[in-house]
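Removed: one protein chain of the complex. Kept in place: all other protein chains.
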Amino acid sequence: MRQAVHALSVRTERPGLHEITREVAAWVGQQNLRTGLLTLFCRHTSASLLIQENADPDVARDLEDWVAKMAPESRDYRHQDEGRDDMPAHLRSALTGVNLAIPLVEGRLALGTWQGIYLFEHRARPHRREVVLHLIGD
Amino acid sequence: MRQAVHALSVRTERPGLHEITREVAAWVGQQNLRTGLLTLFCRHTSASLLIQENADPDVARDLEDWVAKMAPESRDYRHQDEGRDDMPAHLRSALTGVNLAIPLVEGRLALGTWQGIYLFEHRARPHRREVVLHLIGD
Partner (left out) sequence: MRQAVHALSVRTERPGLHEITREVAAWVGQQNLRTGLLTLFCRHTSASLLIQENADPDVARDLEDWVAKMAPESRDYRHQDEGRDDMPAHLRSALTGVNLAIPLVEGRLALGTWQGIYLFEHRARPHRREVVLHLIGD
């Protein structure tokens, strides 16, 4: 049994869903494990992680609109330090969460046919986001 | 230290919460581990996983109604490929998520007295859903 850890850096140029399935699967593949558990952890409170359909791009757009409606911008928040998109970003991050766990089976992530891994950027301005990948198995 | 993996198949005849605690606990019990970590992963983007109270069935009904209100059917979604229940199913899946992690302590899942494990079906028609179980421990 062994472990591997990696800090994946993701550039976000705009708010919304950024697919990272390919980068994650590539790193996992390099570790040459057959059975295991992959954990993803987003080190931020204004971006989050999500598994969603990656076939039709309309799903991502509808999902972004829905999250924006669930946690809208508003002048009513106490916390406004970094502008109008500051507090909604924290709420949207709480909504989908900052960690994921995906089993590794027969050398491959157990993602379903239509499942993709996404970093969800909730701030308006471009950011560099860090996602820690932890893999354990044999 | 060792690992075990299993693909649990769940038939859903209707939308809503389907308890899978018994099936999950039975498989875990067969692995004969004393301390460990169980990960559950739903390989779909229109069904999800949830831990909730399993004492009063009214809790499940109220929860289903609430999720339906949070992510309602609507003609406004761009993505309508598989009908009116298609995009709401993706949103409801994002709301509760597709993975769970439960420690194994002294040979038993560390669930609280009233906690049950549920597959949450979000599509109207019957489906066969696959939940991958990964257990690591000794």
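Chains here go by letter, A and B, matching the order in which they are written, and residues are numbered from 1 within each.
FYI, a residue touches a chain if its C-beta (ideal position, glycine included) is under 8 Å from a C-beta of that chain, and two chains touch if they have at least 3 such contacts.
This is a predicted model, so every value here is computed, not measured.
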{"item": "Touch criterion as defined above, residue of B:Gly16, B:Pro88 or B:Gly137 at the omitted chain", "value": "B:Gly137"}
{"item": "Touch with the omitted chain, as defined above, among B:Val10, B:Leu37, B:Ala68 or B:Ala124", "value": "B:Leu37"}
{"item": "Of B:Gln31, B:Gln52 or B:Gln80, the one touching the omitted chain in the full complex", "value": "B:Gln52"}
{"item": "Positions on subunit A where the hidden chain makes contact", "value": "1-3, 5, 37, 39, 41, 43-45, 70-71, 77-79, 81, 87, 90-91, 93-95, 97-99, 101, 130, 132-134, 136"}
{"item": "Where the unshown chain meets subunit B, residue by residue", "value": "1, 35-37, 50-53, 56, 58-59, 61-63, 66, 70, 95-97, 100-103, 105, 110-112, 114-115, 136-138"}
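One rule holds for everything that comes next: only the chains that are shown with their structure count from here on.
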{"item": "Rounded Å distance between subunit A and subunit B, as computed from the means of their C-alpha atoms", "value": "20"}
